[in-house]
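Just below is one structure, and these are the notes that go with it.
Certain chains of the assembly are absent from this excerpt, and the rest are unmoved.
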Amino acid sequence: MSDDPREKSERFRRGRDELKAIMGEGQIARLDAAYADVAPDMVEFLVSFAFGDLYARKALKPRDRQLATIAALTALGTATPQLRSHIKAGLTAGLTREEIVEVLMQMAVYAGFPAALNGLAAAKEVFAQTAKN
Amino acid sequence: MSDDPREKSERFRRGRDELKAIMGEGQIARLDAAYADVAPDMVEFLVSFAFGDLYARKALKPRDRQLATIAALTALGTATPQLRSHIKAGLTAGLTREEIVEVLMQMAVYAGFPAALNGLAAAKEVFAQTAKN
């Protein structure tokens, strides 16, 4: 059906499906638009490894994966665009706004108040663009 | 009952109870042994703010708090003693070994393989000292 040659790989197809469930239909197209010209294979690596290999495993529920990722990216403080995507994905995966906010606040304990506040600012932006869940 | 003057504060008592539930009876004594002589008020701040103010809130389940903390400390890679404590606390809070390991593996995606591998090494040590749950 698809003309995307990457779909020959089972890992890629599995990752694509995971990503669709988490970040919506257009996410691979958005990743391709951003990175395919500069690094043609990078999106495939990301989709196949992060989503096809890891996220597809059943050992952790999707909402738990988002919770862990939101915590980590907030603590690191160096990946604001990705934090925004995962806050949005967290809502899709069933985390409530209250739970996401609580994780961000908790990061004040482990990574300091600036990290937590900058995480909350990212959440505020995402929430403003998202219908209340 | 207790002679600990810090217990006059409701926040401290609430934090003490949280900490006891998460890290066992002796945790405040261990923190006091480590820090009370060098920084007499630090344990009180930690217990009252981190555990009395934040962890005591109901917006997030205890196992979710540990999951978030384990993710963050693994990603940061600068807090191995605290990561060990929270892996242990995660088991107490109801996370399975498999869930904890899965979070640690997932950190390879967000903070790199060395961070994930060093987190797994910490988990291995904790698991070796802990009855299988």
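Order of writing sets the labels: A and B. Residues in every chain begin at 1.
The rule we apply is simple: a contact is a pair of C-beta atoms (placed from the backbone, for glycine too) under 8 Å apart; a residue touches a chain by one contact, two chains touch by 3 or more.
Because the structure is a prediction, the values reported are computed rather than measured.
The complete homomeric complex described by this structure file contains 6 copies, of which 2 appear in the displayed model.
As a convention for this text, only the chains that are shown with their structure count from here on.
Looking at the complex, you find that chain B touches chain A at residues 49-50, 54-55, 57, 59-60, 64-65, 67-76, 79, 82, 98-99, 101-103, 105-111.
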